[in-house]
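Only one protein chain is missing; all other protein chains are in place.
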Amino acid sequence: MAGKSGRTIIAEEKFSLKKLLVRWETFLVIIFILVNIMNANISDKYMSVPGLFNATNSFLSIAFLTLPMCYILLIGEIDISVGAQVALSAVLLGISFNAGLPMWLAVIVALGVGVVCGFINGIIAIKFTELNPMIITLGTQILFRGIAEMILKDQSTGGFTSVKWFSNLYWGKIGGVVPIMFVIFVICAVIFGVVMHKSTFGRRMYAVGSNKLAAKYSGINVPKMRLTIYTLTGLFCGICAVFASSQMGSARPNVGSGYELDAIGMCVLGGVLTDGGKGNFIGAMISVFLLGLLKYGLGLVNVSSNIMLVVKGALLIFAVMIPHLNLGRFFKKRAVKAA
Amino acid sequence: GSKSDSGEGTTTAPTQAATDNTDDGSGDAGSADPYATDGTYAIIVKSAGNPYNKKESDGYKQVIEAQGGTCVIQEPEAATAEAQITCINNVVSQGVDAIAIAANDTDALEPALKQAMEQGIHVMSLDSAANANSREVFVNQAGTTEIAQTLMDAVLDISGGEGNWAILSAASTATNQNAWIDGMKSVMQDSKYSKLNLIGVYYGDDEYQASVDQTAAILADDPNVKVIVAPTTVGIMAAAKVLQDEGLTGKVKLTGLGLPSEMADYIGADDAHSCPYMYLWNPIQLGNLAAYVSIGLVNDVITGAAGETFTVPDANLGENGSYTIKEAADGGTEVILGAPFAFTPENIAEWATVY
Amino acid sequence: MAEEYILELKGITKIFPGVKALNGVQFRLKKGEIHALMGENGAGKSTFIKVITGVHRPDEGEIFIDGTKVELKGPKDGQSHGIAAIYQHVTAYPHLSVTENIFMGHEKVKRGFIDWKQMHQDAQDLLDQLNSDFKSTDEMGNLSVAQQQMVEIAKALSSNAKIIIMDEPTASLTKNESENLYRIAEKLRDEGASIIFISHRFEDMYRLASRVTVFRDAKYIGTYDVDKISNHDLITAMVGREITDMFPKPDIKFGEEVLRVENLNREGYFKNVSFNVRAGEILGLTGLVGARRTEVIQTIYGVEKLDSGKIFLEGKEVQIRNPQDAIKYGIGLLTEDRSNLGLIQSWGIGRNITLTEIEKYGNKFFTNDKAERAAAKELAENVDTKAVSLFDKVSTLSGGNQQKIAVAKILASDLKLLIMDEPTKGIDVGAKAEIYDIMGQLAQRGYAIIMISSEMPEILGLSDRIVVMCEGKVTGELSRDEATQEMILEFAMAKSLKATEKE
Partner (left out) sequence: MEKKSLWKTITGSREASLVIVLVILCIFIASRNSTFLTLGSIEGLFKNYAVNFVLTCGMMLVLIIGGIDISIGSTLAFSGMTASLILRDFPETSVLVAFLISIAVGCVCGLIIGAIVAFGKVPPIICTLGAMSIYRGLAYLVAKNEWVSASEFSKAYKAFAQSRYLGFGLINNLVVIVIILLVIFYIVMKWTPIGRKVYAVGSNAEAALVSGIKVTKVKVACYTILGALAGLSGAMFTSLYASSQGNMGEGIEMDVIAACVVGGVSLNGGRGSVVGVFLGTLIISIIGKGLPMIGVSQFWQRAIKGLIILLAVIINVLVQRQMDKAALKRREI
């Protein structure tokens, strides 16, 4: 059964420089370069390899949350309970450690707690599809942090520094320069990026994010995917909790407050928008480093964090507004008119 | 949560000259005193937008600059340990000589501060201590026992020797609140206080609205409560407001630790005011002393070990500027600024304009 | 001289980014006439309508109402000139009541406050005029598509417009309801309104219109008197080529039974539904709107849960819990609502076609773009889409071409049974013929096909066997030879008839 008209269809994507140039990621790279040039100019201490690696430590532990958050946003949902999941995981890591468990087991407990929290979010989300994920995770956000508070009250649980390898997770550096956490992050990021862009799972995530119903009718198991992603998010909250605990050598119920907005902000600045089906993993990763290094550079010259708040907010809004001004479309329309 | 903070710490009697003393300090700067310096000193406060902390950093900066050094002020964007660690990283990268920090969390800064110390940076804390492992010395506003004793005596005095009383705390992440409360409980063992009955400790989380709710809960739990002690600036403010609004100023009295500017309206001896007197210390002087201690550590005037004595070139501090470093309860060492200062109906108007 | 034309448009051009939707078209509407507007999918009809109502502003061209040149800056301007429209894609407020849907924008206000009582009453009166079976206080979202279409009509009536535009109002109506609509349209015309009527159904045009204007490829082709132009010429004008045989069903030997369902039940939807279909057979499933045909096949496809009943595939009983299961068993579904359920509008056609079967081209974990594109290219060429490249977004295609892509998409899977729900809904005559052609070829290749349709000619012309449903029950089954329009209608309206149990 062949087409009657014998028309053929172009199957190759035309390379278009213009298209590449109007991509959001291109803008991000440009901003990234500009920020680095600016930073290098305002502080002569900025351009030092150990210094920069050091700086990555400040933001990479939160950045672990951006990895699954990209997926969550990609399928058109949102999880604002991640900070609370980090808190609960960290608190239970501390509790188990101080109850005499070996640290490796306590780490597994933390990861397990994260997975359970994520799973709870996921289960509620798929069993009650009527509910907007925002309200589910708003509820669990309060609940998870509340449980952490119930367990630890206003106390902290600490003493993690006594376990050297655990301290090294955050503080250790390979060859004295490259932080261990940086290496782990890069490995995780590569895996997440490949899955998002090269795997069947990734393609299906884009489908679910673009149109949940059409995806369902196309034989995609949407509930399973959502459950998987929420649970994965929980796991990475556990991972983030492990690094945060290593960073601080102790844990408290207020750990990770506000992480959710930081993580969402980084994804969104990277072009993984909240309406689903859009964005690119590279963009999110560029924005992680863009924001982190911007903050580091301004911190080096002791700019008040109030000004940083304003800059960060403005950057976020402009970042999302620029693609909407849609230069590509503007060119196209002119071309048609001319024709 | 909005940690508006500062009910932590203790100290000194601000003399009338408190506002001028920094000028005196700078006057001394020229001579070749052991506190002259050309180094860079960083102070990390609890968070941006906290005027109490700002007074501390102002005091710190005045002295550092007067002594010839460079002062770096870092204000974390939130009152969390994470944000402070970022600040620590920043100042370490800048290659400062010393860090003074008002810790948002006792233990959580240990790894970061230890790393700074390993790089040869002198680390001390002020206002709210980082744990013993992560500092060379702590500049304490007031000793825990002094505060506990002072507050207990205030309860005894205000209640007339007997009756029910309650504590409105902050549930702050800084441990000093609980240290004071424990201290008060042990002071209470004395038979002198036997007719006082503590009905409970309430936690307002250093949030205004929560503190208001907690105050209401105190009043609901025990309508006969006589005295509320709030060793937190937010808590005392909220409690004062509730008592005022409920028209209970004659019936329930209030004391604790509070900012004079916030509490000026509520302090008075009559039944129209709920708070007969309260205590605090002078944050500017705390910053001043912290700066001298920082310079002292860098210039090797002191090492931070217990038993050391030193004299700062500012007669308004301590007894003619002389201090002794003592063992602190947490196993580290500390310098105590002085005893808590009482704000009374007589002096409050004057202090309300200072901080 | 009183103006003969109440509405006149000249040289209208409208450009969307990348598409010239209208290219210098003209149009004249007489007072008190019903004027049909016809043309292939994507010819620009709906865009043209939106220009008339002021939703779109034309890039070039002039609009005259009653001989005076007007400029419509927005829908409000259109309304104030007495223009009302029933848009092609139902523009409902699902959370609001029917009353509000009807009166939104021109509420009945008394002393600044809405007069709810009066408004509900007026809305109910309008609904009664239309013989509708729901209440003005019902929530719009709970109504079926056809019922919502009724509300749209009531909305247009409520504004007492002198120019009423109906963009494919009959697309989701059955014969009966269409008949109802014809009467309303005629009544309005007799009361002095002028009506523009867009439809792909020739019967609509013959029944109603006195003149017809044809667009093709965004251009004006001509205006004809309906009784002076032959069907054949009209089709040629629309399509630009000749269409010979609409229903080219080749003779096919039926194979084994592919699907048999027995006593399917879903509470509140349908009861004891049984039928079967064999390889190479096209089973027509018809009935009036609300007959719950869509629900039955959605249940078979695993979208909804079955309360009781059995499904046999090639003689073996199977459990289908979700669409994955259905696809695994070789069942494909072409949905009724292709723009929301069938395709991902923001994607290119290539990725849409391969979505269901990505694993087939790569492996369980990784995609293989090259293999995917090759497969998508072949499938897209097979259905003869007008798209130029696999990277053309679905949203830029006309309805007919979208439907072809949807067909290509289900053909990507290894199927035995195709379920096609209203496969030609809203599709122009040219594309229809092509879809019929594709269906015939598929049957010949041994697929079993279930076709749901409300269009009598299609059911009669294509089906080998016809199952008729009425309000959730199977009321009759007819072979191709015995079926007549009357018999089908009788079964379809067998409201009080007891369901005839089928083996």
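A, B and C are the chain letters, set down in written order, and residue numbers restart from 1 in every chain.
The definition used in the following text is that a contact is a pair of C-beta atoms (placed from the backbone, for glycine too) under 8 Å apart; a residue touches a chain by one contact, two chains touch by 3 or more.
Not measured: the values here are computed from a predicted model.
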Chain not shown, its touching partners among those shown: A, B, C
Options B:Ala166, B:Leu259 or B:Ala291, residue touching the unrepresented chain: B:Leu259
From C:Asp190, C:Glu267 or C:Glu482, residue that would touch the chain that is not displayed: C:Glu267
Residues in chain C touching the chain absent from view: 50, 53, 55, 74-76, 78-79, 85, 87, 91-96, 100, 104-105, 107, 109, 112-114, 116, 135, 137, 267-271, 471-473
Touch residues of chain A, complete complex, unshown partner: 78, 124, 128, 130-132, 134-136, 138-147, 149-150, 153-154, 261, 264-265, 268, 273-275, 306-310, 312-317, 320-321, 324
Touching residues (missing chain, whole complex) on chain B: 1-4, 47-51, 54, 75, 171, 202-203, 205, 208-209, 212-214, 216-217, 220-221, 223, 237-238, 241, 244-246, 259, 261-266, 352
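Just so it is clear, only the chains that are shown with their structure count from here on.
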Euclidean distance of C-alpha centroids - chain A vs chain C, Å: 42
Inter-centroid spacing, chain C versus chain B (mean Cα positions, whole Å): 74
Whole-Å separation of chain centres (CA-atom averages), chain A against chain B: 38
Residue ranges of chain A touching chain B (in the complex, touch as defined): 43, 45, 48, 51, 54-55, 57-59, 153-154, 156, 158, 161, 167, 170-171, 244, 246-250, 252, 254-258, 295-296, 299-300, 302, 304-306, 308-309
In the complex with chain C, residue positions of chain A that touch it: 1-5, 7-14, 198-204, 206-207, 210-211, 213-221, 277, 329, 332-333, 336-337
Residue numbers on chain C that touch chain A, as the complex places them: 15, 17-20, 59, 301, 303, 322-324, 326-327, 333, 335, 340-347, 350-351, 355-356, 358-359, 362, 364-367, 373-374, 376-377, 380-391, 409, 413, 434, 437-438, 441-442, 445
